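Excluded from the complex is one protein chain; the other protein chains are retained at their positions.
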Amino acid sequence: MTEPLRADGRSSDQLRDIKITRNWLDHPAGSVLVEFGRTRVLCCASASEGVPRWRKGSGLGWVTAEYAMLPAATNTRNDRESVKGRIGGRTHEISRLIGRSLRAIIDDKALGENTIQIDCDVLQADGGTRTAAITGAYVALADAVRFLGVPQALTGSVAAVSVGIIDGIPRLDLPYEEDVRAETDMNIVMTGAGSFVEVQGTAEGAPFNRAELDALLALGEKGCADLTALQKAALDG
Amino acid sequence: MTEPLRADGRSSDQLRDIKITRNWLDHPAGSVLVEFGRTRVLCCASASEGVPRWRKGSGLGWVTAEYAMLPAATNTRNDRESVKGRIGGRTHEISRLIGRSLRAIIDDKALGENTIQIDCDVLQADGGTRTAAITGAYVALADAVRFLGVPQALTGSVAAVSVGIIDGIPRLDLPYEEDVRAETDMNIVMTGAGSFVEVQGTAEGAPFNRAELDALLALGEKGCADLTALQKAALDG
Amino acid sequence: MTEPLRADGRSSDQLRDIKITRNWLDHPAGSVLVEFGRTRVLCCASASEGVPRWRKGSGLGWVTAEYAMLPAATNTRNDRESVKGRIGGRTHEISRLIGRSLRAIIDDKALGENTIQIDCDVLQADGGTRTAAITGAYVALADAVRFLGVPQALTGSVAAVSVGIIDGIPRLDLPYEEDVRAETDMNIVMTGAGSFVEVQGTAEGAPFNRAELDALLALGEKGCADLTALQKAALDG
Amino acid sequence: MTEPLRADGRSSDQLRDIKITRNWLDHPAGSVLVEFGRTRVLCCASASEGVPRWRKGSGLGWVTAEYAMLPAATNTRNDRESVKGRIGGRTHEISRLIGRSLRAIIDDKALGENTIQIDCDVLQADGGTRTAAITGAYVALADAVRFLGVPQALTGSVAAVSVGIIDGIPRLDLPYEEDVRAETDMNIVMTGAGSFVEVQGTAEGAPFNRAELDALLALGEKGCADLTALQKAALDG
Amino acid sequence: MTEPLRADGRSSDQLRDIKITRNWLDHPAGSVLVEFGRTRVLCCASASEGVPRWRKGSGLGWVTAEYAMLPAATNTRNDRESVKGRIGGRTHEISRLIGRSLRAIIDDKALGENTIQIDCDVLQADGGTRTAAITGAYVALADAVRFLGVPQALTGSVAAVSVGIIDGIPRLDLPYEEDVRAETDMNIVMTGAGSFVEVQGTAEGAPFNRAELDALLALGEKGCADLTALQKAALDG
Partner (left out) sequence: MTEPLRADGRSSDQLRDIKITRNWLDHPAGSVLVEFGRTRVLCCASASEGVPRWRKGSGLGWVTAEYAMLPAATNTRNDRESVKGRIGGRTHEISRLIGRSLRAIIDDKALGENTIQIDCDVLQADGGTRTAAITGAYVALADAVRFLGVPQALTGSVAAVSVGIIDGIPRLDLPYEEDVRAETDMNIVMTGAGSFVEVQGTAEGAPFNRAELDALLALGEKGCADLTALQKAALDG
């Protein structure tokens, strides 16, 4: 029996069209436009000498990240957080996730007392913005450490993908229309070497059992491996 | 070969001393002091008729949660978020996690147009405050639905526990001193029926492989089952 | 003619049941749970070396206080000030009152360049939370100066009580149900030696005359003397 | 033995030069410039039909007050609270005091569903700004109730004065140079009929005994009576 | 005598390369990427039925605008206003300018009770971001009124350009390196019909005389006419 085709014609374990465009802007040390289908995220890595005051004299570098969404990125316009005067919980959560994921493959000592500030701004949202952001931010980060002359500060690569169960079927890389229908939604962040950095699974509808969890993990491993290859190609290009 | 004892004498798959005290306060519909060893969280469930404006007329109820920490709860005093004028990312993240976890076992329709506001305030922190909060909040929530006369609004129970890898050994229910040393840290939220509601694993040090992930999941399943039994005893008591 | 009994059976000049429990938490230098009937306030004194920048090099110490109320402490849940993003006038006012009251019996010079941060968090409110807070905070402060090895920094003790006129009768230590009915409401802060630190009287209904003011002051003197004895017993215990 | 003269030549129970100028602005229903010596406060009463939402349909009016200080009002410039983005505790405290004091002589029912917003802005500060504000605000309020055609909404008048003990001597109406040296500082708000509305005494240095408190209350009664006469003259003028 | 060439080879009255790309995003009614040389601004027009509460029932529409800059848009990274928790004066000023400029060519009545929210987000900044924003926003607005089916709500077109005096020579459309050296800096907003909507001139260095002002106005008229032609071409394309 064949499983039903997805609305966009992909098989269950297939990524959307992925594009990674480096040097998209002129100013920052790394700037990458990453596209997962219609999801488009601008990932910039601004490098500067020195570290925040609390880290001075440690000999260690610092990588941090901020995530945000442009007002017109979504189906219905979303209000600016600068106008609201406060950052929402979702934004905080994703910013922290991106920062942790990148720091997992950074050698603070090799980076030296330099700071790399990652900015991931969603230009258009169609599901999977946080995983696209991590995947693109890694490439921008790689450009930034080269710019700083410390490529050895990278101990590996990192990529991320969303997986979920829709109508009982585990699927890879969910666009918005699948994401809202998913019973379970999971974001998986892995190194290029195939280890896990973050696993975040949430039952949106019914709780999920161990077999479903295992199926989602397998899909995520597949998707991250594919993304790792695409990142490598972009950086070698 | 026997594995090394933990500092507090527990075996690797053993919970700390757990205490669940109901009706700890006089005013709210449910109020539970939950203790995981030295971690003490006050979980209150305030019930009120009516729902927020955006949900009016839907026939559905609403459960939401806020988490916070008293200034003197930690080793070194932490500043009040009310004084800082903004809520930090960690607080946001945990509040959202607690809310999602509880909504997973609530039947909004059976709840009717009532609101239950959960408040989890950490009186003393020694690791695992978010998992203790979820575990205690479930009991407060159960008291609140009884108070509202709609016990059928609960579709099950929910409990949570932290697991982690310390010195290469997977361990259950980490106190602060183990938490800071953990290479991998995972929070697992499960229903009493043994399904997963949330799985959040983070590599604090080196990334983790699939075998380690499986070991942690098994420990979490064991811990949540033990907590479910304790919740049941508390509610039957 | 005998005056009418109070709802809780007390005579007009009688305190509610007062409990003062020291070392209620593990981390801070002083931590006291104080209970005035159903009013429960957790008073912590966190001690640290050094003083704020503007006081450095002065040789003087610094004592400051913050007051807050848990959301579920009141009859009807009160919103968190951290969520609202601003501290209300009442909270500011009480924090300042507690700080001034404690500084009245502190010898800044004997304290040396140390800071003691007082946190008074109301766990349950039934009238008189600010006076309970001052009374309990003094005991926590006493533990903190001992912890710092400078018991001589205390020049005396301080306690506080509310008094008010209900149905024309002056009464001591008002619970919530009396407080809302009081025509005049007064908070009195006194040293153990019997001098006044603060006197704050407000006509909630009709203005009050000098005779009524004198009666309230006398009640307050009696109540503070009783509280002083209880504080002494707690600290000697 | 005669007591030492004050720096400005006044006797201990003498007010500073008091000026009350009505209709100082063109727009608001009442606008009064009140001067206590060099202290100058602009007190405006803006009247509008209707009441805040929570009071609608009650048939009752609403009087509220805000106090603020211009940046250049003080010896050394003070930062704007609008620029800081938050209102300080002192400002909150005084705004609430002014509002309570005025509401003590307002008959909400006679006022009908009208709102009077009082604004007290300190143009120049030389001690006693809050008592000058209350004294001037009453006159602006009286003009506003006349403007609204409900003069019967006033059940009396209200005035306020500061008293304090300097070098052991109780004194009336303290300018800044006395205020900073005062051992005890008290603000007294009284009705024109001679009853107390608020009594707020604070030991700035040593605690004060009952005899000192009595002396301060007597001075306050004298000062408020004098101010009442000046308010009456201004309103009759 | 010939005047010195500009660093980018343009003559004094020549615009930079201008590109106007419509439908740059999928969701909003109008979305335009406008480029003035290296300056790139994303201008979106989100259309929705209904107007803000204060305008309901008026039969009139509402157009409003917000301007912001991505962190990595500038030479040196600029901090996010959402993180700072407040919008800066410059941002406010430009948002208001864009809104006023667009409302000058909108017939509120013909628009009907619809709202068009303009968002101008600077992706890359190299001088003239506010004039590029106005020029691009007009095109997005034109797409949005077509989308709403009320093209007649546009009473004309609007474009904007910067002019300035550098080394004594008036120049059109300043890039950043000219902008920082300009003695006088002026932004001119004009309708397609050749009338002025806004004129904002500022002496950055020495004040300017009337002859210089006249020269700048002439340059601005020329630049706006050129931009009007480019807007027309884009909309006809």
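Order of writing sets the chain letters: A, B, C, D and E. Residues in each chain are counted from 1.
The working rule: contacts are C-beta pairs under 8 Å (C-beta built on N, C-alpha and C of every residue); 3 or more make two chains touch, one makes a residue touch a chain.
Quick caveat: nothing in here was measured; it's all calculated off a predicted structure.
Counting contacts over the entire complex, the absent chain touches D, E.
Listed residues D:C44, D:V63 or D:L227: the one in touch with the omitted chain is D:C44. Checked against the full complex, the one of C:R22, C:R86, C:R146 or C:K222 touching the unshown chain is C:R86. If you put the missing chain back, the residues of subunit D touching it would be 25-28, 31, 38, 42, 44, 46, 48, 66, 68, 70-75, 77, 80-87, 91, 117, 119, 121, 123-124. Mapped onto subunit E, the interface with the missing chain covers residues 86-90, 92-93, 95-96, 100, 104, 186, 190-191, 193-203, 206-210, 213, 217, 221.
In this section, only the chains that are shown with their structure count from here on.
Common neighbours of subunit C and subunit E, by the contact definition above: there are none. At the interface between subunit C and subunit D, over half of the residue numbers involved are used by both copies, so each side presents largely the same positions.
Of the chain pairs listed in A-E, C-D or A-B, the one whose interface repeats that of B-C (more than half of its contact pairs identical by residue number) is A-E. Centroids built from CA atoms put subunit D at 51 Å from subunit B. With each centre defined as the average position of its C-alpha atoms, the distance from subunit A to subunit B rounds to 27 Å.
Residue numbers of subunit C whose C-beta contacts span two or more other chains: 85-86. Shown here, the protein chains touch in a chain-like sequence that does not close on itself.
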